[in-house]
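Shown here: the complex without one of its protein chains, the others still in place.
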Amino acid sequence: MQRIGVFVCHCGSNIAATVDVKKVVEMARMEPGVVFADDYQYMCSEAGQAKIGAAIKEHNLTGIVVCSCSPRMHETTFRSCAKRYGLNPYMVEIANIREHCSWIHKDMQEATEKAVILARAAIAKVNLNAPLQAGESRVTKRALVIGGGIAGIQTALDIADAGYEVDIVEKTPSIGGRMSQLDKTFPTLDCSACILTPKMVDAAGHEKIKIYTYSEVEKVSGFVGDFTVDIRKKARSVDATKCTGCGVCQEKCPSKKTPSEFNRGLGNRSAIYTPFAQAIPNVPVIDREACIKFKTGKCGVCEKVCQAGAIDYAQQDEIITEKYGAIVVATGFDTIKLDKYDEYAYNQSKDVITSLELERVMNAAGPTKGHLERLSDGKAPKEIVFIQCVGSRCADARGKGYCSKICCMYTAKHAMLIRDKYPDVNVTVFYIDVRTPGKNFDEFYRRAVEEYGVNYIKGQVGKVAPQPDGSLLVQAADLLDNRQIKMKADMVVLATAIEPDPSVRGIATMLTASIDTNNFLTEAHPKLRPVESPTAGVFLSGVCQGPKDIPETVAQAGAAAVKVIGLLAKDKLTTNPCTAKPDELLCNGCGNCAKVCPYGAITYEVRQINDHGIREERRLATVNNALCQGCGACTVTCPSGAMDLQGFSNRQLIAEVDAICR
Amino acid sequence: MQGLKARALELLNDGTVSRVLGWKIGENTYDPEPAFFETAEAMEQFVYNNFCAANLSKYMIEASKLEGKTLVCLKPCDSYSFNQLLAEHRIDREKAYIIGVGCKGKLSIEKVKQSGLKGILSVTDTDPLKVETLYGDAEVAYKDAMLDRCHVCKGKEHVVYDELYGESEDTSDADRFEQVRAIEAMSPEEKFAFFQAELSKCIRCNACRNVCPACSCRKCVFDSNKFDSAQKANVDSFEEKMFHIIRAFHVAGRCTDCGECSRVCPQGIPLHLFNRKFIKDINALYGEYQAGADVDAKGPLTSFTTEDAEPGVVSQGGIV
Amino acid sequence: MSVNEEFRPKIVAFCCNWCSYAGADLAGSSRLAYPADVKIIRVPCSCRVNPMFILRAFEKGADGVILCGCHPGDCHYSTGNYYTRRRMTMLFSMLDFIGVENGRTRVEWVSAAEGVKFSTTMNDFVAKIRSLGKNVRLGDLRCKD
Partner (left out) sequence: MKKIAITKLNDLYAAIAQNQSLLLPIKRAGQTNFGIWTEDAEVDLQTLKTVKSAKDAFFPQSENLYTCYKDGKKISIAPEKLQEESFVVFGMKGCDVRGAMVLDKVFLANPVDNYYAARREHGIIVSLACSQPEESCFCKAFGIDCAEPEGDVVTWLTADYLYWKPVTEKGEALTAQVADLLEDADDKAVSEQKAAIAATVEKLPYANISLEGWNGDALKEKFDSPLWEQLYKPCLACGTCTFVCPTCQCYDIKDYDTGNGIQRYRCWDSCMYSDFTMMAHGNNRNSQMQRFRQRFMHKLVYFPANNDGMYSCVGCGRCVDKCPSHLNILKVIKAFGKEGK
């Protein structure tokens, strides 16, 4: 029989205002196994924890129930507390009487009754808890960063500077990411390439960093501290060890009609190409879809002109298997597809472009060499309209419910830059709200309006209609003046919503990292653990976690690096003891549990057993505790109930059911 | 039958097998019992007639632990059960020598009695069955005395065997899911009344479970304390429901529809309906699946597709 | 129970730790109310929920059981909820087959970000159970007194 202590937290007035905590204490005392119950203002505080500790000592408690906030919040706190006072941390259960009770119910009697039942269920469970011992697993002192944008580069640099090996896997031929496509950055207007390129060079030159470009993560197995990852190094068709980066091949390549990914399709590139001049590595790849040699077998110009003899048409994809202790996801973002936004005529007119495309247009290395011109006829625009929140803050299913966060600022930047360089161009911005929280952000926006005369109109654009004269008719509502606006524009720029790069879904599945409905990776805690995935050993850097600008990305990248360093600094990790455990006397060895195990944690072995005097050899399931993550899929597949989950055992869950239905 | 007996004896005598698992002649034609034969002398009592309905595959679990090979006689439908047990590592293929025996539909003395005959003294396994009773002689058509399951025969092919003996016949002449569909068409009240009446007869004798080749757990969850579910009392109608639902669930995707459960129920509960409902649902939602047809097949409840139907399909017009 | 007294169903909600339990937490921190009839049991993954737990709840007097997990494809354990989906489809179909009102059981996928969905789901489920009334077809009479 357990000796259980029940501790009811007031959480200031968060709980106590709605739940009669004294009543919960009184009712808890009636429950089997309970030898002590008390309440306190803040159980999680030092004094609260000391109270728990004193009770553990005084009443020889073997288990405790804390009626408080969500276990997702403070389970770890109370487990550490228990441990400090000599109680096994897994003898702690939490009754969530805040999020699941006091915060959602108004009626005191009703909330109190429910709190009593939730406490009862936790008490019933802890009555069946058994002390669990965490196991140990080793840590491979090497990190993997998936994505070579500014987030990935920064994370890798920080980890490497701390002295740990780190590999970057980038799916495109060069690191650099979205930031390399940007012209200027807000609110300082410094040139993006000027601040990014040195970091790229640092990363490439760092002795602890290995960069796999044109490569993708193919398979991930293992767990925190001990991941095994297969990286597919796609065939570049160019021998990187021989290539000097002279660029002759690209010049001579006869296939030059492939839309350039780097220029967002606004210009073309050759079949053999480096995405941009400062690419790292400065080694081209052959796009086999576009290459005449690969398509027809004839050509071979690049091979002929390459003096280094680096062209290798026979190169094959290579699979590299490497072990890592930690994995950082830094897969970044893309702009959403605009197929569902016909009203903005994006697919009908070349003069309707996205903001990211405008970055390329404004950039000296871009398709227009930095001249602001209409892509349809090359004329200089006189009237430019910016439309904000295209697909962001969207109530319907066409777009995203969230704010893309960066658009207000980059639009102010674009408007300001255009007005600065081309004072004769009128710039009008249609917006829902202008959101400028950030250091020097609002000042920046105000300068755009006040100093540069950008015309901001609060209102949604209903339609952009291409006119026979080549102009664009913009129909909008001015919400402040409450009037309909019809204006002609030469160019329309859409502040298109950003979304996580589509590749993140597959990566999340491989990593078993959870993802939200918008495909942003979920953090372990939205406030307290924002750079960690709930999957141990997986960390988040940059926009894959949520929209953010460059300084935020860099800050988060550093934070993720610190978490990785903290992990890699350990020699051993303690493993989750809530793992599946088979009862050898009940196991049939049927093999069904292994079929549903996502981690390959279950194997079978033939063992001699003594079943109440019957001695025989049996095929029995064995669980590798280091691999098992404790999902419990196996427990339901097992018909005899031989497979059980420690910490969430059949009998514990049934006891909770019983306590609730009583 | 004599040929089969001779062949079995031959294999026993030449040491290919250490024993024969077949049927032993009973007090009458209609009550042969499953039996192991280890000697030529014992083999004199070997019988294989049209009343040999028992599925012997489950006995192979114990036989697999014995020294030497066991010759086992499997009818076409039994061979599916054998395969399923094989897939779940419950039996050892190396320990079995399978003679796939011919089957033209098996007879049931219960069916003969249901035709209204009482005090049966003897019966033949011919078509028609000639029945001698205390109260007069009668004849019963073979089809009328056949087990229900044989009317939805899986076919005459054995899915696993070492050699075949005798002719088989596909005796199916009914729609396998007709009864299931009839119940599906009922109102919830009618369904409930139907199963309440049927299950209230259950005496929890466990015959259905113990005969079932899919219920091969060393210790059934209803006999262990793992779920606090070890109940033997039929005090309350809930217990029967729980037992039969969970039993059906545990064998879902594993049940070959051999029909032994319904054959052995002393209260005549149509237990196969539970299993067949699951089979019908699985076929409809996850693709046609016959447990035991392929040893390497992935079971429907240990696999998935990302496009599977949602559980809500049940309340949105049901699974059809 | 007198006829005037409002029927307060007993409802058990199994929530997976990573998505739905967090969704319930979010509903709480967003103060999105749903009836107190719902009591949540935390499980690591929806695939931990054994049909026996659900029947057990009904046996002991529950009027409705709802199971919430991560959206298919988003399972923390990558595939757990796919198994849940098949298992529960089968179980619910069987309950329907034996004449149990099919609204008494439900599966909903609720992500950690869907506090609103959690709350509306629970409101809707409770309303459904209230309309179905007391569970009499699937319960142990010994627990009813």
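Each chain gets a letter, A, B and C, in the order it is written, and its residues are counted from 1.
We take it that contacts are C-beta pairs under 8 Å (C-beta built on N, C-alpha and C of every residue); 3 or more make two chains touch, one makes a residue touch a chain.
Not measured: the values here are computed from a predicted model.
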item	value
Touch partners, limited to displayed chains, of the chain removed from view	A, B, C
Full-complex contact with the absent chain, from B:124, B:179, B:206 or B:283	B:206
Sole residue of C:9, C:35 or C:61 that reaches the chain not shown, by the stated touch rule	C:61
Interface with the undisplayed chain - residues on chain B	26-27, 31-36, 54, 59, 118-121, 133-135, 197-198, 200-201, 203-207, 209-211, 219, 223, 228, 230-235, 263-264, 266-269
Chain A, residues in touch with the chain not shown (by the definition above)	30, 32, 612-614, 658, 661-662
Sites on chain C contacted by the missing partner chain, in the whole complex	60-61, 140, 142-143, 145
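Here is the rule we use: only the chains that are shown with their structure count from here on.
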item	value
Gap in Å, rounded to a whole number, between the CA centres of chain C and chain A	29
Euclidean distance of C-alpha centroids - chain B vs chain C, Å	36
Whole-Å gap separating chain A and chain B, where each centre is the average of the chain's CA atoms	52
In chain A, residues with contacts to at least two other chains	596, 637, 650, 654
Junction residues of chain B - those touching two or more other chains	221, 227, 301-302
Residue ranges of chain C touching chain B (in the complex, touch as defined)	50-52, 55-56, 58-59, 72-73, 79, 82-83, 85-103, 105-107, 137-142
Partner chain C, residues of chain A touching it in the complex	70-73, 96, 98-101, 103-107, 110-111, 113-114, 117-118, 121, 505, 509, 512, 514-517, 522, 534-535, 578, 596, 598, 629-633, 635-637, 645, 648, 650, 653-654, 656-658, 660-662
Contact footprint of chain C on chain B as seen in their complex	183-184, 186, 188-196, 221, 227, 229, 235-239, 241-242, 245-246, 248-249, 252, 274, 277-278, 281-282, 285-286, 300-302, 304-306, 308-315, 318-319
